[in-house]
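Only a single protein chain was left out; the remaining protein chains are all shown in position.
So that you can tell them apart, the chains are marked A, B, C, D and E in the order they are listed, and the count of residues begins at 1 in each.
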Amino acid sequence: MKISGRNKLEATVKEVVKGAVMAKVVMDYKGSELVAAITVDSVEDLNLAPGDKVTALVKATEMMVLK
Amino acid sequence: MKISGRNKLEATVKEVVKGAVMAKVVMDYKGSELVAAITVDSVEDLNLAPGDKVTALVKATEMMVLK
Amino acid sequence: MKISGRNKLEATVKEVVKGAVMAKVVMDYKGSELVAAITVDSVEDLNLAPGDKVTALVKATEMMVLK
Amino acid sequence: MKISGRNKLEATVKEVVKGAVMAKVVMDYKGSELVAAITVDSVEDLNLAPGDKVTALVKATEMMVLK
Amino acid sequence: MKISGRNKLEATVKEVVKGAVMAKVVMDYKGSELVAAITVDSVEDLNLAPGDKVTALVKATEMMVLK
Partner (left out) sequence: MKISGRNKLEATVKEVVKGAVMAKVVMDYKGSELVAAITVDSVEDLNLAPGDKVTALVKATEMMVLK
């Protein structure tokens, strides 16, 4: 299966914090920190935990550029 | 100035392709490719060109996780 | 592989229109029309064409509700 | 009034879960489950409850395609 | 009908530029410029033209804060 989303960052989960509806997933990506805010349902569906090898996915239209 | 967006990746512009309204900015981040779809106006406002040192910015709510 | 994105609709591609940077992918989901605006690169990477069986993916934070 | 957002899915609310800031709205759309993460303020403003007939709205630029 | 999206700004269309797939809609809101990138299909569906009174809509999860 291929995904249209252009940005696929192979990362490692460092921390998972769950709220009532949303959860924060902190990842390490080649020395940079990534943070994804996803639903708690997703965290449980993927059974996300520190140490997991994951891919952070970002659609090209969601990425800004600063210069 | 600080930005609430949690994901900031320091990258180098590799390619800029302009359409009528939208442009594609391809960047290199430590050997991985990033692609942002932004307006042509933004490309011209930032005067983006290959070789530019930039920061790719992504809001935490725009990042998915695959496992 | 599991995807954190909560909304996955199995659809059939009806039409693909390519611009210089962005492309429009029109799909049918049980008689309703779906429209995705993705990069031309993605269309070519997935080799999208009418008749293809695909899955439309939407993150929960990107969905509004009208009532 | 017309809305530029291209994807309008007529759905029925199945469940509403409120956190402190964000809420989850689970809907049924022609047999598929939809999940929207919206603010609690929105849930209260629309007075969303199970059984409500609603429209899930998604901008074309927010929809990915998997194949 | 109510919309869950929290940010609604009443604006006036100043300029519409169409590409093959995407269009740029420039608006004036009390002397400030707003820019929306929507599909050409939407521009035609709403028959958008300079002088139109419109509402710019943004979901709360799509808004960042700079300080």
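Assorted remarks:
Keep in mind that, in the parts below, contacts are C-beta pairs under 8 Å (C-beta built on N, C-alpha and C of every residue); 3 or more make two chains touch, one makes a residue touch a chain.
This structure is a prediction, so every number in the text was calculated from the model and none was measured.
Within the complete assembly, residues 17-20, 22-24, 35, 37, 61-62, 64-67 of subunit A touch the chain that is not shown. Those residues of subunit E that touch the chain absent from the view are 3, 5-10, 24-25, 27, 29-30, 32, 34-38, 42, 46-48, 52-67. Mapped onto subunit D, the interface with the missing chain covers residues 1-5, 19-22, 39, 41, 59, 61.
Definition applied: only the chains that are shown with their structure count from here on.
For the pair subunit A and subunit D, the distance between C-alpha centroids works out to 22 Å. Centre-to-centre separation of subunit A and subunit C, using mean CA positions: 21 Å. Work out the mean CA point of subunit C and of subunit D, and you get 17 Å between them. Across the assembly, subunit A contributes residues 1-6, 36-39, 41-42, 46, 57, 59-61 that each touch 2 or more other chains.
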